[in-house]
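Notes follow the structure.
Every protein chain except one is present and positioned as in the full complex.
And now, subunit A:
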Amino acid sequence: MACNCENQNPPNNNKESLDRRSFMTRITLGVGAFFAAVLSFPLVAAMLDPIIRKKTEVWRSVGKLTDFKIGETKMVTFENASTYEWSGGIARSAAYVRRKEDDSFLALSVNCAHLGCPVRWVEKSEIFLCPCHGGVYHKDGSWAAGPPPRGMFDYEVRVHNNNVQIKTQNIPITNLTS
């Protein structure tokens, strides 16, 4: 019978061939794992880079001292700590600043402590209302009604050279236990 295949003698030593095969299996799996690791590294690095980058916090001026009347709550905006040239309209964040006394300020994050939606200040009622799930807060940021598990988050605030300044920070994330 014509056959153009090469002479394939069955291995005559079964044990030796099994050893050889398990060696080749291991080589293949090992090389495969190496291949996967080499490729995964840049992917994981690209995904994690913006997160593990060093955190920056900067003080941002949000107005002159004289812009704030005692007892008044005012919305201010400021540039986030680290922005990109392509950040566009999301380069700035907002906060509510209330001048409690002459030199005592309270700065609250606009993010609702429930799921992060931006709360609105209703001046006449002196409450913050959240449009998403109906969270309500008092003027000092404490919880008043609705689903938020805690009061509003606050920013560090200081008066520096007659400027009111806010220390930028991350979007506050409410945890299970807060």
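One rule holds in what follows: a residue touches a chain if its C-beta (ideal position, glycine included) is under 8 Å from a C-beta of that chain, and two chains touch if they have at least 3 such contacts; residues count from 1.
Here, contacts and distances are computed from a predicted model.
Q: For the complex's missing chain, which UniProt name, "Cytochrome b6", "3-isopropylmalate dehydratase large subunit", "L-lactate dehydrogenase complex protein LldF" or "Energy-coupling factor transporter transmembrane protein EcfT"?
A: "Cytochrome b6"
Q: Considering the entire assembly, which residues of subunit A contact the chain that has been omitted?
A: Against the left-out chain, subunit A lists 47-48, 50-51, 53, 55, 75, 77, 80-94, 110-111, 114-120, 122, 124-127, 129, 131-134, 136, 138, 143-149, 169-171, 173-176.
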